[in-house]
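Only one protein chain is missing; all other protein chains are in place.
Showing chain A:
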Amino acid sequence: MLPPRPAFSLDRLGSVIAILIGIALFAAPFATYRATRIASGEARLLIEALPISMGAVVAAVALGVAVGSVLVREPLGRLGLAVIGLAILLPSLGLSAGFLTPAGNSFARVSPSLGFWLLALSFSLLAIDAFARMKLDPYGRLAALAAGVSALAFLLVSGIWDDLSILKEYHTRADSFWREARQHLLLAFGSMAAACLVGIPLGIAGHRMRTLRTAVLQGLSIVQTIPSIALFGLLMAPLGAIAASVPLAAALGIRGIGATPAFIALFLYALLPIVANTIAGLNQVPAAVVDAARGMGMSARQRLMQIEMPLALPVILAGIRIVLVQNLGLATVAALIGGGGFGSFVFQGIGQTAIDLVLLGAIPTVGLSFAASIILDSLVDIAKGALA
């Protein structure tokens, strides 16, 4: 489809990436130094932020990647460039933090600045573009994800990054971090599981009864339209009333604020994609296949469990993917009504204008949604492959 290329041409995307790298190296600070956690930052250029030899290595590698991204067109070569760039850049951030923090000073904070972010962005863009062009099969994508996660885990565990402000923020609240992480996962996955338990049978029923289908889908799409914080608010009043009048409910932990309204709201949001995709999945099962199964003497239950559901599985999984990514994000807002989760750090951070605290909540959330979307996309493709 592409027009024929002249014999020598510069790659356009590569050129954009090279420009970004140039700006990052020569016109933007690499790191920010702050005397205390909430003091205003002082910018440090790459040559100031690292020992001179290390700074030279980072600059040389980045320039090499810039030149390479303009000249190399093969996806694998580009991926290699991106990996080399990241492998030098990411540890150097930790070294920079150690270098900039005065010895024995536990108040000073070093965080990445625009230059670092631009470099990381350029290398990631190169990698993402390479992955998009390589069109990996689901197992390849899962392997790439596993490699990325292991590299990140190594950087975190090895202590290279320990002098960075966000990890200092983590170390002062490691206990609450894992507590909120558990709460976040519980909210996101628990409400998803509940929505599957209710939504899939509802979808099966809706597939068979037209009136039920229209009513349920319309009702749920209205729910989906309501902004999260408003839905939390709308659930608080009735739940509060239940807790006040039914002692058993209160004893079970059902209250107007906290995790209960958040859980119910996430559950309600999750229902639409699951019900709609169950119906869509069942609808696309060819009638001839179901007829053949009937002809073989299968009962209605056997047809559903052995024929229709397996054939509908990829579409249902696609619905679960939407729900999981949506829930992991929405669970952040639960912190506003005392529901816990990573949002607690985000909102505390906003309150204290402490960006590191905000990032401590935001980065795991984004990472989780990102991983969840890759894993479930791969599962959808594997399920499709199993049917083909």
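Everything that follows uses one rule, which is that a contact is a pair of C-beta atoms (placed from the backbone, for glycine too) under 8 Å apart; a residue touches a chain by one contact, two chains touch by 3 or more; residues count from 1.
As a working rule, contacts and distances are computed from a predicted model.
**Student:** Looking at what's absent rather than what's present, what does UniProt name the missing chain, "Two-component system response regulator PhoP", "ABC transmembrane type-1 domain-containing protein", "NADH-quinone oxidoreductase subunit E" or "ABC transporter"?
**Tutor:** "ABC transporter"
**Student:** Hey, which of A:Leu95, A:Ile200 or A:Leu231 is the one touching the hidden chain?
**Tutor:** Of the candidates A:Leu95, A:Ile200 or A:Leu231, A:Leu231 is in touch with the missing chain.
**Student:** For chain A, which positions touch the chain that isn't shown here?
**Tutor:** Touching the missing chain: residues 1-3, 11-13, 125, 128-129, 131-133, 222, 225-234, 236-237, 240, 256-257, 325, 328-330, 332-333, 336-337, 343, 346-347, 349-350, 353, 355, 358-359, 361-362, 365-366, 369-370, 372-373.
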